[in-house]
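Here the complex is missing one protein chain, while the rest keep their positions.
The block that comes next holds chain A.
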Amino acid sequence: MSLEKVIFGFFVLLAATLNFGFFIGDLSDPALHNEYELFAAVVVNLIATVLKFGDRTQIGAVHLATSLVADLQLIAATLTWVYATQISTAGMTPEATASVVSLSGGALLANLVSVALLVIETTTFHRR
């Protein structure tokens, strides 16, 4: 068992679970989607991305790509949230909440692919 693998797996999974936690619940109800959870998801996703930097294998490249997609979706969700709370006069309307949550839903899909890749990697390289 290597510590590096533990940390890597931990962050990849945590990124997916936090994302899931934020996403779950009625799409348009702001009360069901905690902004702290979104913040944590963004930070953990960024860390997971950096952990995937510089891996030259094919699976490493796909790993990095999925993480970049998740980052992009989550940052888009954050920007929508900032627009709704800071710039728009209407505040967190059900429509705004729905778009933030659905963007994070896209990130969740990417994170699930990431987890799937992690599992595949583990099963194919179990001898190492």
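Everything that follows uses one rule, which is that a contact is a pair of C-beta atoms (placed from the backbone, for glycine too) under 8 Å apart; a residue touches a chain by one contact, two chains touch by 3 or more; residues count from 1.
Everything that follows uses one rule, which is that contacts and distances are computed from a predicted model.
Q: Just by its UniProt name, which of "NAD-binding protein", "Response regulator", "Glutamine amidotransferase family protein" or "Paraquat-inducible protein A" is the chain not shown in this complex?
A: In UniProt, the chain excluded from the picture bears the name "NAD-binding protein".
Q: Given that one chain is not shown, which residue among A:14, A:27 or A:46 touches it?
A: A:46
Q: Mind listing the chain A residues that contact the chain we can't see here?
A: For chain A, the residues touching the absent chain are 35-36, 39-40, 43, 46-47, 50-51, 53-56, 82, 85-86.
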